[in-house]
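Only one protein chain is missing from this complex, and each of the others stays in its spot.
Now for subunit A:
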Amino acid sequence: MIVLPGQPVSDNSDKIKHRESVYERSDKLISSTIGKLSKSEDSIRVESAHKNAQPLPEIDSEVLATVVRLNSKQATLQLDVIDGVPCTNNSQDSSFQAILRSQDVRQTDKDRVKMYNCVRPGDIVRASVISLGDAKNYYLSTAKNELGVVFATSEYGNPMIPISWESMKDIQTDTIEQRKCAKPTPL
């Protein structure tokens, strides 16, 4: 069943623990978006009908991001994919900007992190959002095995493959460069 914003979807709100795109108003649950209603014992969801609804970064969202700039303390990234959904607003002025600070790159030996040996401009990084951050940036972290660089090119411009958690090898010239690699997750 398709519901519209403002349409009541349930009378007793106490039992329902899991809610998505609904809000409470004088003990009733009301839909807050256009979408398909799915109900069960303790959950009510309204699945947005908008095909390319832009997901917003939330804490613990998994994102794919491209490194734009780098300095010794932090890397600046641009978000490309949020929770598996590509970002539609990829122009310079409207994209989501995020930073990865040196202390959030890995779990151990945090104070000896050299940003240049972990990510470089152009790399694509899998990361999780740790904070909605300040006015300008979201804050990312790669301090988990399955987070880190997923795609990078060497200084000669060839794609590289990971050979350990902190190094990658150029597939053509066999030169080795340092990166904080993501552990490949089985598909």
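Quick note on the criterion: a contact is a pair of C-beta atoms (placed from the backbone, for glycine too) under 8 Å apart; a residue touches a chain by one contact, two chains touch by 3 or more; residues count from 1.
The working rule: contacts and distances are computed from a predicted model.
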{"item": "Hidden subunit of the complex - UniProt protein name among \"DNA primase large subunit\", \"Ribosomal protein S5 domain 2-like protein\", \"Trafficking protein particle complex subunit 6B\" or \"Acyl-coenzyme A oxidase\"", "value": "\"Ribosomal protein S5 domain 2-like protein\""}
{"item": "Chain not shown: contacting residue from A:T66, A:Q97 or A:S167", "value": "A:Q97"}
{"item": "Contact residue for the chain not shown (choose from A:T33, A:S128, A:T153 or A:Q178)", "value": "A:T33"}
{"item": "Residue ranges of subunit A at the interface with the undisplayed chain", "value": "2, 4-7, 21, 23, 25, 30, 32-35, 48-50, 52-54, 56, 88-89, 93-97, 132, 134-136"}
